[in-house]
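One structure coming up, written as structure tokens, with questions to follow.
Every protein chain except one is present and positioned as in the full complex.
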Amino acid sequence: MSYQTIKYEVADKILTITLNRPDELNAFTVEMAEELIEAFGRASEDDEVRAIVVTGEGRGFCAGMKLNSDGNAFGLNEQLAPELSDMANLEEAPAGVRDSGGTVTLAIYNCTKPVIAAINGPAIGIGATMTCAMDIRLASNKAKFGFVFTKLGITPEACSSWFLPRIVGMSQALEWVYSAEIFDAEEARAGRLLKSLHESEDLLPAAYKIARRIADNTSPVAVALARQMMYRCSAMPHPADAHRVDSLAIFYQSLEDGKEGIQAFWDKRPAEFKSKVSQDMPEFYPWQEDS
Amino acid sequence: MSYQTIKYEVADKILTITLNRPDELNAFTVEMAEELIEAFGRASEDDEVRAIVVTGEGRGFCAGMKLNSDGNAFGLNEQLAPELSDMANLEEAPAGVRDSGGTVTLAIYNCTKPVIAAINGPAIGIGATMTCAMDIRLASNKAKFGFVFTKLGITPEACSSWFLPRIVGMSQALEWVYSAEIFDAEEARAGRLLKSLHESEDLLPAAYKIARRIADNTSPVAVALARQMMYRCSAMPHPADAHRVDSLAIFYQSLEDGKEGIQAFWDKRPAEFKSKVSQDMPEFYPWQEDS
Partner (left out) sequence: MSYQTIKYEVADKILTITLNRPDELNAFTVEMAEELIEAFGRASEDDEVRAIVVTGEGRGFCAGMKLNSDGNAFGLNEQLAPELSDMANLEEAPAGVRDSGGTVTLAIYNCTKPVIAAINGPAIGIGATMTCAMDIRLASNKAKFGFVFTKLGITPEACSSWFLPRIVGMSQALEWVYSAEIFDAEEARAGRLLKSLHESEDLLPAAYKIARRIADNTSPVAVALARQMMYRCSAMPHPADAHRVDSLAIFYQSLEDGKEGIQAFWDKRPAEFKSKVSQDMPEFYPWQEDS
């Protein structure tokens, strides 16, 4: 697979996905959406990938959707009049209706590997909302953010109404969405969108340090399950729903990587986990329909 | 419509709702509840209103429910023995049972305009919980807060169990509800109930500044949709539920205000959005039953 709008580079168990349209500050296109979906799906199945770092080539992270100057600016099919019932089964939704940002963030949601955003420059519109589906966000002091939708006459997208309040709380989420203004990295950090700020040259090393810890020390299948459990079970109406999944996760892990993990703990040596996400996810996964 | 317990004043696209029973620190009455419900409903449909600021007349914001000295203190019908099944359809719930605070916060929830609380003084009981359904809370240094219910032998109300943990997290919410004590504005800010603290004379200007930015720069229908999306979609079990709504929101906005917004962006001029919430909300709105 060769990509036109992103780079996909695996080194020492860490995948770096680089948004790669630097002449346009990595503005998001339908092609980029398709490539990102392919890349997150491929990474999910690639046992050489233990963690993912997402960054942008050049000065920008992602300057937002590249708008068409002909026809519908977002490439949507203006002949249609879709209703909510048309979206019930997303696989069968009419072409030219689905929000392309959301197709990417749902692919990230379903990914079995931790996703760390290393936001090197402006992250605007889909450039900002895309990162909300990533697990941990680090940024350079040069990063800027903007949930600029309502200034453009449109609404937030990419499932950001689901992801953003989980990260920063409801009031901060609404404040940024209402203002639609560009804000700097320090405001993003103070508002808890970011874990930490870095000098430009220190950003990727900081992201790789987090990824390295995961890649070197943890069970691949356990991490894949944990990621899905945190997002999915936290949205259930009752903790017993989490308990059902917890119980099976612990049960099956105790038969596999758990044995090595515990033996290594007793032996005071690093564990050598053998599980592969590509083939060893337990039968009960995924425990939830995905659309 | 003239109001007895509130003031409803629109100036330059911003509605100020002032709780207006200053002789009793704006204590909440059934009449005030009815007027607030009417006011938020009216503001939802009034295209001259782009954002709402809520404040209190005089020294207080709202000192809590005015308790009846005759009969049931809350005006409830003590002859009844309601069950949860009686509440299934709220429109048909028996008179004298529904929590009046909740009828107001549900009206705020359904409002199509951003709501900014400018808390000028004590906000106690329903005075505090009412603000939890507002989007952004600013306060004067003289504000005080108290979720005082359990000290009065009653429970939190006004849907605060739904709103408060979304703003401040579960532990802080429980802590304030358990202590039932009055706390000062600085504690409220540190606990993330408030965006910011202000000198008394700077409070309304700060609230208007936020409202002004919305009124001057954003699409009315896009903001209305965004507000409802943030509250409703974040409470859904799966981000795909947000994606369904996002897709239709972007689709229909791209046909209307989105065209102007993008043209203005290209032209490097302010957009002039023409949409009216009173008549231009897309067909799929609201996408969720409301009771």
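A and B label the chains in the order they appear, each numbered from 1.
What we mean here is this: a residue touches a chain if its C-beta (ideal position, glycine included) is under 8 Å from a C-beta of that chain, and two chains touch if they have at least 3 such contacts.
All values reported here derive from a predicted model rather than from experimental measurement.
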Residue in contact with the excluded chain [from B:149, B:251, B:273 or B:287]:
B:149
Among listed residues B:114, B:127, B:146 or B:165, the absent chain is touched only by B:165
Please output the residues of chain B touching the missing chain, sorted low to high.
67, 69, 72-74, 76, 78, 80, 82-84, 87-88, 90, 93, 97-99, 101-103, 105-106, 109, 133, 149-166, 169-171, 173-175, 177-181, 232, 235-237, 288, 290-291
Please output the residues of chain A touching the missing chain, sorted low to high.
114, 135-137, 163, 166-169, 192, 195, 210, 213-214, 217-219, 222-223, 225-227, 229-234, 236-251, 253-262, 265-266, 271, 273, 275, 283-284, 287
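In the analysis below, only the chains that are shown with their structure count from here on.
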So the centre of each chain is just the mean of its C-alpha atoms; given that, what is the distance between chain A and chain B in Å?
31
